[in-house]
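The other protein chains are all here in position, but one chain of the complex has been omitted.
What follows is chain A.
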Amino acid sequence: MDIKALFSPSRMSFDLQAKTKEAVIEELIELLYKDGKLSDKEKFKKAVMKREEEFSTGIGMGIAIPHGKDSSVLEPCVVFGVSKKGIDFDSMDGEPAYIFFLIAVPENADDTHLHVLSFISRKLMHEDVRKKLYNAESFEDVISAFEEK
């Protein structure tokens, strides 16, 4: 499982500044856009917000995984972000979210990438993985959190 392919040091922030749900989504999208993975950031934001309207992707346990599937995405990738203070994300458990994964998928993503994403989603349900992500300070830390058994 090649997790590295989906992440990149340039798409990670270990100190997110945003204080609200929408702001943090914008901050994450900005990283994605700067890295050249988006053709239209407004359009992608719309897709992500629309998904949030269905129900919040704040899955509780301090984690949020906003995601969008949209034609404005150039290749499937993930933005990783940590907020030290925590952000109210309308999470299922009512607690603030600290760890963010913004997942961007193009309209016709191939299965390999989707498999990696499903693998990551599953991993997030495990507490030890979450702990490592909390304390992650580098690209390598994030990758190793997922790769370790």
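The working rule: a residue touches a chain if its C-beta (ideal position, glycine included) is under 8 Å from a C-beta of that chain, and two chains touch if they have at least 3 such contacts; residues count from 1.
Keep this in mind: contacts and distances are computed from a predicted model.
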| item | value |
| --- | --- |
| Undisplayed chain, where the name is taken from the UniProt record, one of "PTS fructose transporter subunit IIBC", "Zinc-binding dehydrogenase", "2-oxoglutarate ferredoxin oxidoreductase subunit gamma" or "histidine kinase" | "PTS fructose transporter subunit IIBC" |
| Residue of A:M49, A:A109 or A:I143 in touch with the missing chain, whole complex considered | A:A109 |
| Contact partner of the left-out chain, one of A:M12, A:L38, A:I87 or A:L124 | A:L124 |
| Residue numbers in chain A that touch the chain omitted from display | 51, 54-55, 57, 59-60, 65, 67, 69, 92-93, 103, 105, 109, 111, 114-115, 117-119, 121-126 |
